[in-house]
Structure formats: C-alpha cells, structure tokens
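Each chain you see keeps its place in the complex, though not every chain is here.
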Amino acid sequence: MNWGVLLFPGSNCAEDCFHAIDQVLQKPVKYLWHKDTDLGDVDAIIIPGGFSYGDHLRPGAIAHFSPAMTAVKEFAANGGLVIGICNGFQILTESKMLPGSLMQNRGLKFLCQDQTLKVDNADTPFTSEYKSGDTVVFPIAHNEGNYYAAPETIAEMEANGQILFRYSNPAGLVNDETNPNGSINSIAGIVNRKGNVMGMMPHPERSSDITLGLSDGKGVFVSMLKHLESHQSRN
Amino acid sequence: MSKMKVGMEEKLWIKAGLTDSEYELLTSHMGREPNTVELALYAQMWSEHCGYTHTRPLFKHFLTTGPRIVQGPGENAGIVDIDDDEVITFKLESHNHPSAIAPFQGAATGVGGIIRDILAMGAYPIASLNSLHFGHPGNEGNTRWLISEVIHGIGEYGNCVGVPTVGGEVRFSNAYKGNPLVNAMCVGFMKKSQIKKAIATGVGNSLMIVGNLTGRDGMGGASFASKDLEEENDADRGAIQVGDPFMEKLLIEACLEVFEEDYVVGVQDMGAAGILSSSVETASKAGNGVEIDVALVPKREAKMRPEEVMISESQERMLLIVKKGMEDKVNKIFHKWDLHAVVIGHVTDDGMYRVLEDGKKVGEVPVWSLMDAPTYLLEAEEPAHLKHTLSFRNEDVAVPEDLHAVLIKMLGAPDICSKEWVYRQYDFRVQMNTVVKPGSDAAILRIKGRDKGVGITMDSNGRYCYLNPRRGAQSIVAESARNQVVSGAEPIAITDGLNFGNPEKPEVYYQLEQSILGISEACRALDTPVIGGNASLYNQTPEFGAIYPTPIIGMTGLVKSLKHVTTMEFKQAGDFIVLIGETKAELGASEYLDWIHGLVMGDVPELDLKLERKSQDYILAVIRKGLVQSAHDLGDGGLAVALAESCIAGDLGADISLDLDIRSDALLFGESQTRFMLSATGKSVDSLIQMAAEKGIEAAVIGRVTKNKQIVINNLGSNLININLAECATAFNTGFDKLMKSDR
Amino acid sequence: MLKAIVTVMLKKGIFDPQGRAVQNGLESIGFDKVKGVRIGKQLEMDLEMDDRATAETSVHEMCDKMLANPVVESYSFEIKEA
C-alpha cells in the first residue's frame, strides 16, 4: 500500500501528511513532485495543505496547472483514492476534480482553531472508520474555507451523500453559529460523485498524533487504508 | 531634488547620518576623502542598527557562556544544546519603525527577516513568536487599524511560510501611541553537525546571492531605523519593503537542500543594509577581503546606483559563500525550486571591501574599518519622574468597595484578557510539533522522534522598567523563567530585544544601562546566558515622547520528557490549590494600579534572585516528580487573576481561604514576585508541601478546585470574592474583542 | 506593445463579505450614502503584442483558464495602447 504526498512550491503541510502516514499509520509513503508527469507506483494520493504558489490570485489557481495534476486526474479517473486537505481541497476544486469553490472566510480573517465536525456520511472510503452522526475534532487553519457551489450542485451533492463532514458544535448541532467560515450548509468536506476524490478544509493529519492531544483524524487515513486493502484483496 | 543641490554645499556626511568626528575618523581610516559610494558604505555600517554604536559597550555585562551554550552572540543567532547532538537556535528582532509606517508590511517583513537569521544558521525554523506593544485604541480607528494590520501581517507571513506562530505577547500603554513596538522571534532546530557560520573563508570562493531580485525597497532602512520617527517624510516612505513569504518558503527549502551538501562555507541573511552588511560581516570574520560587482546582482529595477544595490533591503535574499567550482551545483538546486543563485563576487586576500560596476572599481575601503564603528559611552542621568513615582505609598489609593467588579475589570484589561482574537489568526499547529498552544504560560514544541521538547516564551513589562529599570528588567527575566518552569521546561538561555528611546538623552541612556545591568544580574542568577539580541533605539516621536524602556526577553527551555509538560488549567474538582511564595502588601507598578486607578506609580515589587532560583528549581523538581496537576505563575493582576485564569481554562471553580494580614486589593491584585499556583491531588499535596519546607520555600494549601462553577476567595474569615465563573470567562474572553470594536 | 486591464469580480448574487465590511467601515466614519460595495481584483499587464484582436483572444483565454474562477467570478477587460 503506497501513499504519495504531492509537493508543490509553497506546500507546507506535506511533511505533516507524510508524518501521519509514515509515523502514525506506519505505512510506506513518498513525496511526489509537482513537475513529475509519472507518479510511479502509488495507491493513494494526498494533496497537502499550505500556500501553493503563495496562494496568489486564488488558492490553488496556479498549482492546478502543474504537470503532476494531469497525472493525478488520470489516477483518479482510474479509481485511485485522492484526498485534498485545506489547500489541497482548493486545488481540487480549481482543477474541477471536485465541484464548487472556496471563498474567503466570511469573517475575513484567517482562522486557526480546533474545530468540531459532524460526520455526515460514514459510508465512503474516507469515512468508514466513523459512524454517521459522530462528532470529531480536527484543527482548521485557513483564510479561504468558505465553501460555495451553485444551488443545483449543492442539491445534487446532498442527494448523493457527497457531503462527508460539516462544521458543528460538540453536541453535533449544525447551524449558523457553529459555522466558522460561512460555508454553504456548513460543508467542511466533500467527495466526488464517484466516491474516490475527497476534499476537506479541516486537517485530519493534525489530529492523528496523540502526542499533540488530538487523534480523531487518524480515522480518515485508516478508512482509506482499509478500503485499499479490501480493494486489493478482491483483485 | 532641489534639496540635493543645497546638500552639495552642505556636508554630505551629515545628510548621510554621520557626525563630523565620524567623518574625520573614516577619512583617516581611508587615508583620503570617500566618494559617494564609500560614504554610503560607512553611513550604513556605522549606524546604530548595524554598528550598535550606543549599545555595544554595554554588552560586556552579559553572561554569554554556559554548559549548554554552543554559540553566543556574534553570529546570526545563538545556539544551545538540547542533548542527543541536537541544538536549537533562536533570536529576536525589532521592526518597529517599518511597522509604524506600513503596519502590515512592516510586521510581515519583520517575521520574514528573523526567520532568515535562523535559516542562516543552517537550521529549520520551527516556531515564531512576537511581542507587540501598542497605544490604547480608545476611540481611535487609527490605532485599531494599526493593531489589526500588524497582526494580519504577522499571521499572513508566518502562515504562508509554514512556520507556526506559537506565542508572544500583546501589551498596551499610551507610551507606545506614536511608536508601536513589533518584535519577532524565531526558533530553529538542527543537528549539531548542521551548524553554519556567517564567514567568508577561502580566497577565490564565490559570493552568491539567492532569492529575490534586488530593488529599491528599504533604501537606507538601517540608518532610517536609527532616527526618531518624525513626521512622515516622503523619502522615508520610499523605504517600504514588501514581504513575499512564498519566496521565503522556497528559499528555506532550497537553502536547506544546498546545506546538505558540502558546497557552502558560509551563509548570511540579508537584513539591514542588505548585500553590504552581509558581505562585510562574513569577510571580516574570516579576515579576508571581498569584491562585489553590482552589475551582476539580479535587479528588479533598471538604473540602480551602485550604493543603492549595496544597501537595498529587498526581502527574501541570502548570501552564500560557495566553494570555488561548486557554483553550478548550487545553482542547480535553486533552479529546482524555481530560484536563481548568482555569483556576484568573490573572496579576496587583500582585506579590502571592493565594489565594482561592470568590472570598473567604484569604491574600495578596508573591511575592518567598516566593522569598526565608533562606540559611544553616553551620559546617564536618573530620570526625573522616578522621584515622583517612587513616592507612591499604598495608602495613596483606597481599597475599592466592589472587589467583584474590580476582578471583572481586571480580567478584561487589554494586558490580561485572552489573546485568542490574535492567535486565532496564526497557524500555530503547522509542522505538527505544538504540544502546548498559545494561551498558556509557555509554548511547548516537541522534538519529533524523541521524548523531549522545548519551551519558548517572550516577555516584557515596559511599565516596570519605566518605574525601576534595573529591577524591572530583572523581573522580566525572572518571569520568563517562571513561565518556563511552570510549563515543565528548564530555562536554558535568552535573546534580548532592547527597545528604547533616544539614547543621546541621558535619561534614556540611564534606562538602557540599568536595564542591561538588570538583565545581566537575573541571567546570572538563573543561569540563562544571553546568546543574542537586538537593539532598537530612537523609539520616540515629537508628539508622544519616548516609549517606556522596553527590554523584551525571548527565552527557551528544555523539557526533558514530554511527561513533564504542564499547563495552567485546573484539571479536576477536589484537587488542592497550593500557593508558593510570599504575598506582600505591594501595589506599586501593578497592572491593578494602572488599569483600575489610572496610576503608573510606585516601585517594582521586591525581587530576591537567590530565592527566585531556589523556587524555580523547586517547581521544576515537583513537576518532574509528577506531583503537580497544574502550574501557573502569578504575574500581571496577581493572585486573583492567576486563580481566575486557571479556573477559566479548566472550566472549574475554586474555593480559597487565606489568612494574610494584608489590605485586600494588594492581596488579590498585588504583584509580589516569585509566586506560583499549583494544583495537586490529595495523594501528592503533602509531598509538595514537605519538599517546599525542606528547601525553605513558603508553600501553603489555600483551597480546593471545585466543580460548582464559582470562584470564592475568603481572607481571615471574611469573603472577598464570590463570583460566577461564566462571568469571569466572558470578561476574559471578550476583552480583546471589545478593544477592537469601535464604540460608534 | 499593448496593455490589458482585467477586472475580476465576484458574480452578482454571491455575498461579498469584504465589500460589506468596507461599506460598514465607510459608514462608521460618516460615509452613509455608500451602498452595495463590492470588491474585486484588477490586474494590469503589458502584452508584447501589437495586434488587438490577438491580444483580446489571448486575454480571454487567460481569464478563462486562470485569472477568474467561473464558479464564483466574472471578468471583463480592456486593451489599451501601452
């Protein structure tokens, strides 16, 4: 089970994602370079957070043209698991691998805090370790996390169970007050129609190493791992 | 430009910021009159900012060595040993003047600049902190704008470059109204074998410039920072530097990749006076000369004059001294990161600093002479205000009727209230090492792969130093160390930021000298040598006068096992609350006098450095023994505020009974030094008290943690405080918000 | 040499919190006749091209590909002599 963490100029959570796989999950992981056209032998790809290309213009706007992203699209088209975290999510929406867009937080400020999320759909390769309705704590740290998509798109995603996480309070309540950034329907994480490309603003990797006091996020990577393992054993 | 013509008749060196006697000295060094380029070199290198002309003679007081000190002052940053052949390096730097003029960019470039100092040591930057001082915003949109821009600038730079901003302080006083203080600190980590030096050895080796293009930004910033902040002047405005954290991130990655190979003999960041000071310093250390051709420097603007290229303060640039023949290899690595690495000159054996333009010599002076800035021992005179302020007696103010209201007001005071408004804008978790996040006494970072960590703090107290510079400065060092020990860290060393007014005024020089003496004394007592620092003088405006004397202490400590990490919040109902140290009737210099009575008066509380050391050793010992559930030092706002903070953070109440014959405001809010508040389970509390007795330290069980959310304080059988936790929490948590909201 | 001035704005109907904040700020200092503030980006660029038609096609393409995100933004531009 090989994991790849895609490195762009300005990615600054690549090492954190690497750490989550290498040290916490203890699985083989390597870096993928944005200029590469061939990603080699990987089973899952993490597009990490950070400020690719300085977040200039719009977060993800420049990064998604990288040669490696063409390869990532191909990998996803063949059913590979891709997760974009924070800036990675922004890159995935910019590259149209996920619907919608991430706008500036409605409070107009960068927001770093430990955030409670409610798991909305636990029946996906990214969330199977949770139960729907669970609340988990993942840190958020972003300036552009305000998810927007056209109403038709949102309706469709809701109907398809494509919303995986919503911002909530510790009791699992989801409303405007528990919404830190103004995202439509408090959306914190989504998956594509096919179910193999996921994007989320909160950082599961930062919530994986218990030394730092948080570990709910490990479930995302374990879910992916189990999916890959069962997938492999079926083949 | 008509000014320039007049200037031709005037003395050019005066315009450049040099005195007549300095000019005389430099002509004697050179054996002739300098040309414009040469004059510019001296003007920059002999400014306070680069040459430490007023502060250098005072540095001799500092203790700079110790068993853990690998590198003291003299390099880009000091280095301390944290065992296992691992070291951390840290330094702080001020960016006051730039931040006053363009707060967002000024603060941002301050963060970027200090990160490059750390990078130049060969280290990976693992944490940033900042110490901010502002005037009270009151109803003023301007100050609010300034505050929010500075914080935004710090956040944006740190967040983008991927270095967590894990701590610092924000303090308010109208002494900073015209002249805010923005000091940034950075900490780096590396293996001992990775240490780099700022040295230009090896005749024939190449000087390579890496990173950003050179433009006219920050023209003359070094001498600019050494001037009073007078009414805005358009020439100074041209001095705004713009930060590019994205470039800095690439620079970090590329430099560290280059450092892994054996290509580089020396590294220096480009800060004040850019190419000039970085190359002079490296050459001087090696006893060599250098030759630089300004035509080779990649520029953003056409037609820059040679001296402009030499002193430009364009950000995100570094100077590498590269072994002859390795230039292409270095460039290849930079190229991978879409950066350039360009040879702009080389190391020579003649000890001269030679500037060429397209191969033609445009300036040449001895390297040593540029480094030999004259120093000044100035006249010191005790500030006149001390007579008045020291005359304060506790009886001058009445004990307030409503102590409940006072506590609420104290918890919402700008200096005391929660700074979450600020650090919510900082990514304090990136890099995944943050064990204790902002909001506690010290930030704690783990060292990956090891059971150990480092504690980092930044502290100051301008009011204390204004009222008693020597003891005030001692107290700040002591407080920093208290913040370390209560967090489970053993204090190792400090870096100091000397923010003062114009030292040519005898009263300011007195404050400077006394503060340095105070720092030195406390550092010796606590075994925390000074391994680096920064001076920012001339912090005054015609309208508001000089700032409070504000030495800022950045301290690091070693957490020997992560099991020792301790935080301030109460952990469980039923635990015993123990007060360590003696509470005296001391109101002088307190936050309480200032915020409640509007008085900046009195003397700084007594401080016995021997007792301080003993008490801190005790705290660390009981924490390491696992006897302690929570630990907090008593600082601004004294006992009542510290208690409330531990309750709010733990969402638990407390029931306290004291028997001290002290007026109740001094009891609750006085700032007697060397005090700590611990909580411990019933199993440990006896050992805690017994160990204190053995060491001769005052310790008393003063109450219990309770689950009913009420803070109760009784003294001598009568009730002083009985207050709902939620009310305290609201005051504490909304204080900053209120400050930042206009009353309109 | 031509010059392109590109304006990228949030689409009508999408809430612009920054515009709102600026409007409130203006109002708080007495400019209460200002309404509906919206904030976007303006990009100025030099084009090493001489033919306007080519320049227009090229700028259109840049906007579609990179400068604007059609999910939330609309753009317009102007080509001038440099």
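For clarity, chains are labelled A, B and C in written order, and residue numbers in each chain start from 1.
In the analysis below, a contact is a pair of C-beta atoms (placed from the backbone, for glycine too) under 8 Å apart; a residue touches a chain by one contact, two chains touch by 3 or more.
It should be emphasised that the depicted structure is a prediction, and the values quoted were computed from it without experimental measurement.
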{"item": "Whole-file subunit formula (labels as shown)", "value": "A x1, B x1, C x2"}
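Operating definition for what follows: only the chains that are shown with their structure count from here on.
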{"item": "Separation of mean Cα positions, chain B and chain A [Å, integer]", "value": "36"}
{"item": "For chain A paired with chain C, centre-to-centre distance based on mean C-alpha positions, whole Å", "value": "30"}
{"item": "Chain B and chain C, separation of their C-alpha mean positions in angstrom", "value": "41"}
{"item": "Residues of chain B engaged with two or more neighbouring chains", "value": "none"}
{"item": "Chain A residues touching chain C - in the complex, by the definition given at the top", "value": "57-58, 61-62, 65, 93-94, 100-101, 103-108, 148-150, 182"}
{"item": "Chain B - residues contacting chain A, complex", "value": "152, 155-156, 159-162, 244-247, 249-250, 337-338, 423-435, 446, 448, 562"}
{"item": "Contacting residues of chain C [partner chain A, same complex]", "value": "10, 14-15, 17-18, 21, 41, 66-67, 69, 71-72"}
